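As you look at this complex, bear in mind that one protein chain is not there, while each of the others sits in place.
For reference, chains read A and B in written order, and residue numbers begin at 1 within each chain.
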Amino acid sequence: MTNHWVDIKNADLVLIMGGNAAEAHPCGFKWVTEAKAHNKAKLIVVDPRFTRSASVADHYLPIRTGTDIVFLGGLIRYLLENDKIQREYVVNYTDLSFIVKDAFAFEGGLYSGYDADKRRYDKSSWDYELGADGYVRTDPTLTDPRCVYNLLKQHYARYTPEMVERVCGTPKDKTLPIWDLIASTATPTRAMTIMYALGWTQHSIGSQMIRTGAMVQLLLGNIGIAGGGMNALRGHSNIQGLTDLGLMSNLLTGYMTLPNEAEQDYDAYIAARALKPLRPNQLSYWQNYRKFFVSFMKAWWGDAATADNHWGYDYLPKLDKPYDMLQTFELMRQGKVNGYICQGFNPLAAAPNKAKMDASLAQLKYLVIMDPLATETSEFWRNAGEHNDVDPSKIQTEVFRLPTTCFAEEDGSLTNSSRWLQWHWKGANPPGEARSDLEIMGALFVRLRALYAKEGGTFPDPITKLSWPYAQPESPSAEELAKEYSGYALKDLADPKDPAKITRKAGEQLAGFAELRDDGSTASGCWIFCGAWGPTGNLMARRDNADPTGIGQTINWAWAWPANRRVLYNRASCDPAGAPFDPARVLVRWNGSAWIGADVPDYKADENPDLGMGPFIMNPEGVARFFARGAMAEGPFPEHYEPFETPLASNPLNPDQPLALNNPAARVFADDRAAFGKADAFPHVATTYRLTEHFHYWTKHCRLNAIIQPEQFVEIGEALANEIGIATGARVKVSSNRGHITAVAMVTKRIKPLTIEGKTVHTVGIPIHWGFTGVAKAGFLANTLTPVVGDGNSQTPEFKSFLVKVEKA
Amino acid sequence: MTLQSLDIVRRSATTTPSPRARGAHTGEVAKLIDVSKCIGCKACQVACMEWNDLRDEIGTCSGHYDNPADLSAQSWTLMRFTEYENPDSGHLEWLIRKDGCMHCAHPGCLEACPSPGAIVKYANGIVDFHEEHCIGCGYCITGCPFNIPRISRKDGKAYKCTLCSDRVAVGLEPACVKTCPTGAIVFGSKDDMKQHAAERIEDLKSRGFANAGLYDPAGVGGTHVMYVLHHADQPQLYANLPAQPKIGAMVGLWKGAAKPVALLAMAATILAGFLHYIGIGPNETDERDEEAARRELEKPS
Partner (left out) sequence: MADLTRRQFLKVTGATLVGSSLALMGFSPTPALAEVRQFKLARATETRNTCPYCSVACGVLMYSLGDGAKNAQPSIFHIEGDPDHPVNRGTLCPKGAALVDFIHSPNRLQHPEYRAPGSDTWQRISWDDALERIAKLMKADRDANFVEKTADGRTVNRWLTTGMLAASASSNEVGYLTHKVARSLGLLAFDNQARV
């Protein structure tokens, strides 16, 4: 979230699209009901189904799954054509005035530089035009035909309300009043928030859907303000924290990135990430990358990380390609992976195409499970009848299952969607012999290190030299680790302005990332968390819920990254001179000598606004980007591509270019492509989702949750039910080209057929949550049906749009 | 907790008056359920079971969101889901009502209950069942205009929502109220809840629900569980919420003309009833005693 949960109460308008906050985040959704009750806010829900969120919305619009870019692109066109944009905001705080290279082009659904064989773009033309001074050329009048504003206008000219109706199935007469309502927030005194979740991420064009939403918010001046923002409602309690800590195949901590194998030179690796400003006097905060990186390497390898060995640069593995989950299971299926460790992760249920998952896991030599519960993955080898029809005698994988603690049985912090790190405390011992993940990882590492010390082995240095200063080496404590990722001084630190003055003693915790140095004198395991455990102690454990300004900031409750800032880009809530756009909801303001207010300023704290520093300090431009340059795989502006399993034969926006039917830059493995189904055999559009009564595949192990939602079902509209001749409560068979499930049919008025390109399209809703372990009624893993293809950038599987056939069971 | 017994203002099947010196001078309590804010998440169902140490059966899916399918001795509250296509607006509405005891000011269950002290009403308005006195006759069910109490198969006794009298007794809100994610369920003095309802109704009217209103039915003397409805003119839309609930005629009779007749019948059958209760147990009393009553009644008629 750019903003945070409580801040939603400041909104005048709430758009829930690509998510179902009432269903999946009920206690966060309360701030929507607060905005409605006490801020006279209106709630708009756009969703293929009339959801629990829709049940309390002021306006609901249906949409075909996977077509959100068309709807939002239409909205962008509407805002531009009707000049419903916050002009002062977009001219000063975005790249709309920037001039783009002449070579950049878009034609027939493809951008310049496409290589159809590699399914990849050469992105060199996707960039700004630089002037003689080395900075980007701009045209603040927005008249240059090559400025981003005009390219944007041109790009979305095709996204007419009629096109929206044809592709999304959302009737024009219902859409236009909603767009008008959204446009009302272009004034500085009205705020709209967008709340989204996996309904946007789980598409082959998911990242671009989110970008389109962000572009709408920028045009309306809704980013950086109270009650505004782009608010990703993350799915798990610490998915934010684990991503912040870099537990992804291509990341290091704090969104630093692992080197590619071509990056053999350390200084070049740093230079490519420490981006220089593209406009005069911009902060371009990533210029400090070397400080973050060196402090990180010191936290991990301590004395073994020196200037001479480039702080242990060679200890880091180098990438030749992404090793995301889909790639890894593909390699596993090919027999190229021998061992796999699942720590609190149930990939048999969570990854697409269960049949492929079964086949892949069976290729392993060893599988290690760490979990508090008996997951399906841990028992992938067990025959559970129709729900897991495998032959154990043919599966040669050794499986170790290690019992772990749950939340109630351990201390530590979790990072929520608001980026708050909150400390929690242990209340009881775990059952039986269960151990915490810290004890397991600690004991496993200590054993490995001992084996390498004793026997030697391949490249033992990064293991044997890993800094391991914990009082009980087999059981590092949460406190020790929190202090380490937050960071501390390794030597006495002198004030750069007055070398006689020592600002931190060696060993002292650091207050924030501004204190990090690139000479090896500071250690911080995760720079964006620096200060969480500061010189005054554990700020994550703070419990002062005072909200003196009444806009819900509570900045002394727990600790938020970065720098305890609660609303990102909050500098953009003020006009260029530093006065709040909306005096009724002030986050920060310039008082003539400093930035002050209810939040920690997202800006250089004493920067005079007249000097022109932009509010988007992480971007070398200093402003927000409509034109993504080379940051996205499929192009600088979001373009609609159909889901990989689509009911349509061509992309209505680019009907003459077959390469533009689906995301041209998405990676698809050959076996997965062969497993795609076609609309003639699988005519119904399916989407998977969570129910509020359950959490993924955990709560089916909890009796109370099993009681309130006991048995697997699928939701189908009355029209489809009539077509196949079934009543609610009957059993149906739902098949895709990858397998089938049977379940109870819930026949509902909440799913209506849509008319797409003149033909009727039925949506089928498939809740996840059931499986072959648990106390709820056994069911099929929903991923029996889903296709293997990821978003072109994040590789998030396309769980929200695929084709099935529903018939009487 | 004995102080609560002194705050009992009514007691089933008891002719001696309850102590009345003390009263609810700071107001009776009420739970207000704003149906327009409810997302049907069932947190109230779970919090109710969790707090009250209940676990209903793991049922099946019948093709509806309602689970369990009905109230039971283990499920004292339940979300009832109705899909309603509003003919005036043309909009689909998903009406979700939390069902459960309404804690009537004139509780039909208490009126009907023949077992002394099995049903009580506290000065604060809560109507509570004391299962140790319950004989499982089921008359509370007949007496209830909202069809709420349920007899347990485990012990043959009647159960329903207590409005978490154990929590309220120590100054806490009921479990369902506390947990409600969207603030659809609120709790306080009945006056405060009516005021809160008035604000909600004004907001709903501003959003086009011209008939929004409060459900606090006069037929049972008002209730300590009230609803804000978007369509207060049609309560039956919400899974057959009664438009004008009244205590059943036969329950009213207990207080009126039938009472002398009944007393007469009672005198002649005391022994039979006693022996029956000892020998067969409470589950069976209903049918057998009715048999005895029929014989007696045939004489005067």
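One rule holds in what follows: a contact is a pair of C-beta atoms (placed from the backbone, for glycine too) under 8 Å apart; a residue touches a chain by one contact, two chains touch by 3 or more.
Worth saying up front: this structure is predicted, and the values here are computed from it rather than measured.
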Looking beyond the chains shown, say which of A:D314, A:E508, A:D575 or A:E757 touches the absent one. A:D314
Please pick, from A:A374, A:A649, A:A681 or A:A727, the residue that touches the omitted chain in the full complex. A:A374
Of the residues A:R49, A:K84, A:R211 or A:R234, which one touches the chain left out of the display? A:R234
Determine and list the chain B residues touching the chain excluded from the picture. 1-2, 4-5, 8, 11, 13-16, 18-19, 41-43, 45-47, 50-51, 112-117, 120, 128, 130, 133, 135, 137, 139, 142, 162, 165-170, 175, 178-181, 183, 248-251, 253-254, 257-258, 261-263, 265-266, 269-270, 273-274, 276-278, 282, 285-286, 289-290, 292-294, 296-297
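The definition used in the following text is that only the chains that are shown with their structure count from here on.
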Take the average of all CA coordinates in chain A, do the same for chain B, and state the distance between these two points in whole angstrom. 46
Complex contacts: residues of chain B adjacent to chain A: 36-43, 45-46, 49-50, 55-65, 67-68, 75, 83, 85, 91-94, 96, 181-184, 199-200, 203, 206-207
Listed in rising order, chain A residues that touch chain B in their complex are 22-23, 26-27, 29-30, 33-34, 36-37, 40, 50, 52-56, 58, 60, 692-693, 703-713, 727-730, 744-750, 775-777
